[in-house]
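After the structure tokens below, expect a handful of questions from me.
Every protein chain of the complex appears in place save one, which is left out.
And now, subunit A:
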Amino acid sequence: MEVLRIATSGSVDDGKSTLIGRLLYDTNSIPQDKMEALHAASKRKGLDFTDLSLLTDGLVAEREQGITIDVANIYFSTPTRKYIIADTPGHIEYTRNMVTGASNAQVSLILIDARKGIVEQTHRHFFIANLLRIPYLVVCVNKMDLVDYNQARFNQIVEDFQQMLDNASFKGQAVQFIPISSLYGENVASHNGAIDWYNGPTLLEYLEEVSFDHEDKKHPARFPIQSVIRPRTTEYHDFRGFAGKVASGHFSVGDEVVSLPSGQKSKIKTIEQFEKQLSVAHTKESVVITLEDEIDSSRGNMLVKADSPSEQLKEIVADVCWMDQQKLVAGKTYLLQHGVNRVKAKVQQIQYVTDVTTLTEHAGKTDMGLNDIGRITIKTAAPIFADKYAENPANGAFILIDEFNNTTVGVGFVI
């Protein structure tokens, strides 16, 4: 069974949590005791309806303030797919959480309030979906019930959004617009008849039919080594296997591979998955690879196919989203973690910081604050084996870690 990961984002009060609640409700994913807890909590708040948004706002502070602070992960399944929704905060000050939630998504769901149309935060959400190059974008125009299900209003919003797409979409991005009412469940899991001028799929139909491209063939084969397995038991005395998860592409037994950074070559002898021997390891599969020759490889190194070498980068240009209260400062040293490989890295220069609403690039900055997005250059103490994010996202992103407090302070996308 396939897993589809969706990131939702919306602005304050545009009904994102209600939409998710509706999706769960309409797929019978809410057990009765949870429903009862919802009724009770809604009543305590003095509401005369069941507030489905209370399902996802899980922290005390969130329920008190009626907003989403952190990413909530929500699960439901249909007979064909398992869905994971990362419900992310819409507030500008939680942009970093939005990037976090969106980083694993294949579908980005942007909500627009039909009454308000495109607002400042829509630009931000769209920008982040593009930055992360999420292949599918579904724009739900919500609260259609409050504009009398007016087709012209919907078309106007589509047109406005199309202008944003014309300015900033990327190749391969698929976009779908759906007019919905999450309060009444219109076009969420079913057509209820109120929007008879719309012939497209409901949200759930769309999600069920999003076609999967496992991107096995499109992307170069990359295998970051997590650890070396050497049991040294009588039975496996000479066993030496490289444990890891295929980042992109695929590897087959007999393939000629190069170990980075040493550059040593060998051939794949076996691919093992517990007691099974595989002939091919596909993208995202966790396996153990053994090689024909004894070569020097360890954690943080990478096996690549000889016919699709990776660059060894020490000077990196990257787009960065800053995620910490302490500003990013040009000249400061951080730890850069690319996959499982961690190296020291110095920020050389901040080229510009982008205003995501106007897409204006502001040069001449010497620091970047929380939630800022901009382009920087970095020099690393040792090479990383990354691809350009636009060409191979699974091997093109990294995080920056503060050396002093060990927290994750930023995410970067190799240009």
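Things to note:
Note that in this section contacts are C-beta pairs under 8 Å (C-beta built on N, C-alpha and C of every residue); 3 or more make two chains touch, one makes a residue touch a chain; residues count from 1.
What we mean here is this: contacts and distances are computed from a predicted model.
Its record in UniProt calls the unshown chain "Sulfate adenylyltransferase subunit 2", which is the match among "Sulfate adenylyltransferase subunit 2", "Ectoine/hydroxyectoine ABC transporter permease subunit EhuD", "Twin-arginine translocation pathway signal" or "Cytochrome c-type biogenesis protein CcmE". Checked against the full complex, the candidates A:Lys16, A:Arg96 or A:His250 give a single residue touching the omitted chain, namely A:Arg96. Note that of A:Asp13, A:Asp145, A:Glu208 or A:Glu285, the residue touching the chain absent from this view is A:Glu285.
When the missing chain is restored to the complex, the residue among A:Lys34, A:Lys218, A:Lys344 or A:His362 that touches it is A:Lys34. Residue in contact with the omitted chain (choice from A:Phe170, A:Trp197 or A:Tyr236): A:Tyr236. The chain that is not drawn here is touched, among residues A:Gly15, A:Gly185, A:Gly339 or A:Pro383, by A:Gly339. Residues touching the missing chain, restricted to subunit A, are 1-3, 27-28, 31-34, 37, 41, 55-61, 63, 69-75, 77-80, 82, 84, 96-97, 99-100, 103-104, 226-227, 229-231, 233, 235-236, 239, 241, 243-245, 272-275, 284-286, 288, 299, 323, 335, 337-340, 397-399, 401, 405-408, 411 (touch as defined at the top).
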